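Just passing along the structure, written as structure tokens.
Yeah, one chain of the complex is gone here, protein chain that is, but the others are all in their spots.
And then subunit A:
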Amino acid sequence: MSEHSNDEHPVDRRARIKAWLGQARFYAEEFYSARYRGAIARAQRDEDDLFMLMVFSELMGVPNPVAYYTLELQPLMLERFHDWHRRMGMEKSPLDDFRCC
């Protein structure tokens, strides 16, 4: 270490080291993320778009495309459905096209 750094006030030195570490962290994080920022942001945007579509589709008069596919889930749900509608306080199935007991 040079004499200069020995004379320096400890608070100054700490601040300088802190600034240097902050700079190093900035470079490391940029180096990690910059290359793939686009790909990851795009993936997130796609998910958000899908979510928006599901939330607002009925509102915009577009039939929810997911509803159609949930039909496939019916056999899997059937066993749990009876207990579910009882717990929800309904004696019979509330859905016209989903019969139960």
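Observations on the structure shown:
Here, contacts are C-beta pairs under 8 Å (C-beta built on N, C-alpha and C of every residue); 3 or more make two chains touch, one makes a residue touch a chain; residues count from 1.
In this section, contacts and distances are computed from a predicted model.
One subunit of the complex is not drawn; among "Succinate dehydrogenase/fumarate reductase iron-sulfur subunit", "ABC transporter permease", "Sulfate adenylyltransferase subunit 2" or "Carbon starvation protein", its UniProt record names it "Carbon starvation protein". Contact with the undisplayed chain is limited, among A:Ile40, A:Val55 or A:Met90, to A:Ile40.
Interface residues of subunit A facing the missing partner chain: 21, 24-25, 27-43, 45.
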